[in-house]
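Below is one structure. I have some questions about it.
A protein chain is absent from this complex, but the other protein chains hold their places.
Take a look at chain A:
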Amino acid sequence: MQKKYGIFDIIGPVMIGPSSSHTAGAARIGRIARLIAGSEIVKADFILHGSFSKTYRGHGTDRALVAGILGMLPDDDRLRDSMDLAKEAGISISFREGSLGDVHPNTVRIDMTLADGEIISVTGSSIGGGAVLITRIGDEDVQFTGNYPTLLITHTDSPGVVAHVTRLLYEASINIAFMSVFRSQRGKSATMIFETDENIPEGTLEKLKDVSGVGGIRFLPVASDSLSYPVTT
């Protein structure tokens, strides 16, 4: 199939330089990680892999990642001052270079410590032009882009859970653009991921929590930045 590009994949994104993959993409990964963490982050440790580890200072990858953790979009003018802003917000930051295995050259793992001591780890790759792919949350392998409202549900790997969840989405008139299920071990835990065309209302999220077999629910609303424009590739 031929690749497909929209006009604003070419004239865009509007972003803070210097590199769409090393700066804009890094900010997006940081922001998605923050949304996944869902609550106050007191410490963020970044493990940089490949090209990220070699050139992160010159490309401002470090500042962009921290800006993302602070909730900034890739076109936020405060991005270059993110280190100071993190300090003011009382978030401790560290960077180290390391191998994350057989992954894309521009990959980072972010270990976030929350106020209650819980540690959430998110791994993402910046795959070009500012587009990103989240590949791991905690111990679970996942795969989603953050271009759509994304629903992440951890659940027991048993029959009926997926059907129950999709029925609730159907009842809320939510169209599923992409859906995938990742399971680490048969009959144990699994993660389902829905990328949807509409944001999911609070009431539906509440109902989803009550579905038998569902463990945790995380909902990532789509960012209103120019990069969140649906990319068709």
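The working rule: a contact is a pair of C-beta atoms (placed from the backbone, for glycine too) under 8 Å apart; a residue touches a chain by one contact, two chains touch by 3 or more; residues count from 1.
Here, contacts and distances are computed from a predicted model.
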| item | value |
| --- | --- |
| Record-based protein name (UniProt) of the chain missing from this complex, from "Allophanate hydrolase subunit 2", "Cytochrome c-type biogenesis protein", "Simple sugar transport system permease protein" or "L-serine dehydratase" | "L-serine dehydratase" |
| Option touching the unshown chain, where A:G128, A:G160, A:P201 or A:P221 are the choices | A:G128 |
| Listed residues A:R57, A:R167, A:K188 or A:K209, member touching the removed chain | A:R57 |
| Touch list for chain A against the chain that is not drawn | 2-20, 23-24, 51, 54-55, 57-60, 63, 75, 77, 79-80, 128-130, 226, 230 |
